[in-house]
Structure formats: structure tokens, C-alpha cells
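For reference, the structure is listed below as C-alpha cells.
Right after this comes chain A.
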Amino acid sequence: MSASTMEAALLLAGVLFMLGLISVLIRRNIIFMLISVEIMLNAAGLAFIVAGSRWVQPDGQVMFIFILTMAAAEVSVGLALILQIYHQLKTLDSDAASFMKG
Partner candidate 1 sequence: MENYIWLIPALPFLGSLLLILFGTRLSRAGVAILGVGSVGVSALLTILLGLQFLAEKPAFYHQEVWQWFNVAGFNPSIAFHLDALSIVFIFVITFVGFLIHLYSTAYMAGDTDFSRFFACMNLFVGSMLLLVMADNLLLLYFGWEGVGLCSYLLIGFWYKEPANGYAARKAFIITRVGDVAMAIGLFILFQTFGTLHIQTILSQAPEVWSVGAQAAVLVGLLLLGGAVGKSGQLPLQTWLPDAMAGPTPVSALIHAATMVTAGVYLIARMYVIFDLAPVAQMAVAVVGAVTLLLAGFSALTQYDLKRVLAYSTISQIGYMFLALGVGAWSAGIFHFMIHAFFKALLFLCAGAIILALHHEQDMRQMGGLRKSMPVVFWTFLIGAASLAALPVITAGFYSKDQILWYTLAGPQGSIWLYLAGLAGAFITSIYTFRMVFMTFYGEPKTQVAHPPGKVITIPLVILAILSLVGGFIELPHNFAHLALFSGLMAPVLPGITANELLAANEWLFQALAAVVSLGGVLVAYLFYQKSPALLASIERSSFAMALHRFWFSGWGFDALYDNLFVRPYVFLANLNKRDIIDSFYTGLARTAEGFHVMFSQTQSGVLRNYVVGIVFGAIMILTISLLL
Partner candidate 2 sequence: MILLWMIVILMAGGLLAWLSKKWHPELPRWIALFAVLADFILAVYLWLSLPASTLGASPWLLQLEIPWIPQWGVNFILALDGLSLLMLLLTFFLGILSVLVSWREIRTKSGFFHFNLLWVLAGITGVFLTMDLFLFYFFWEVMLIPMYFLIGVWGHANRTYAAFKFFLFTQASGLLMLLAILGLYFIHGSQTGIYTFNYFELLGTALAPEAARLLMFGFLAAFLVKLPVVPFHSWLPDAHSEAPTAGSVILAGLLLKTGAYGLLRFVLPLFPTAAVEFAPWAMLLGAVGIIYGAILAYSQTDLKRLAAYTSVSHMGFVILGVFAFNEWALQGVVMQMIAHGLSTGALFIVAGFLYERLHTRDMGQMGGFWAKAPKLGVFALIFVMASLGLPGLGNFIAEFLTLVGSWQANNWLTVVATVGIVLATAYSLRIMQKVFYEPAPSDHHLPDLSAREMLIAVPMIALILWLGLYPQSVLDTAQPSINQQLQAYQEPEAKEKVAVVEVPAVELKVEKAENK
């Protein structure tokens, strides 16, 4: 695979990351935000894979596994939190959960 593909793959990671980021920024629905974070994590993982593939080393994939694990844990805890928030506030609006105002 050519270097240009590598660059393209990195760019793909960047684009996906940006899309996730935009989503986090514009969404008020807290589940959407969680999904967007997943997209971003996935994009980051992609970047690792690209790097590992570029140097033909397993480290990139190892990192991806770590990210995966973390994403899984994050989703489970995050969803539990979402449930809790929904039960307390009866809404999924993240702006409503703004009690920690300074």
C-alpha cells in the first residue's frame, strides 16, 4: 500500500474525528453525545491502526485494543449515567444537567 493511502487513512481518521466532534458540539441529546464520543474514539483507534500498519508493528493494534476496552467501559458507565439522569430529570437534554455551575 502506498504512502498516499496511509495519508488518506490518517485523513479519514481526522475527518471521522471531526465529525464526531461536531456532533458532540451541536447535539443536546445526551445519547447522541455519547454516540459521537464513540465515533471520536473509533477515529483515534483508526489512527493507531494506521500507524501500526505503517511501521509494521503490533503496538498500534495493542493501543486499539486498549481504546476498545476503554470505550466499552465508558459506554457502560456512560449509559448508566444517562439512565440515572433520565430518571432524575425526565429529559435527555444535557444542558438541563448544568447544576455544577461555578
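Basis for inclusion: all candidates are chains of the complex that A comes from, given by their letters.
The rule we apply is simple: a residue touches a chain if its C-beta (ideal position, glycine included) is under 8 Å from a C-beta of that chain, and two chains touch if they have at least 3 such contacts; residues count from 1.
Model, not experiment: these values are computed from the prediction.
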Numbered candidate touching chain A, per complex, among 1 or 2: 1
Interface residues, chain A side, partner candidate 1 - complex: 21, 24-28, 33, 94-95, 97-102
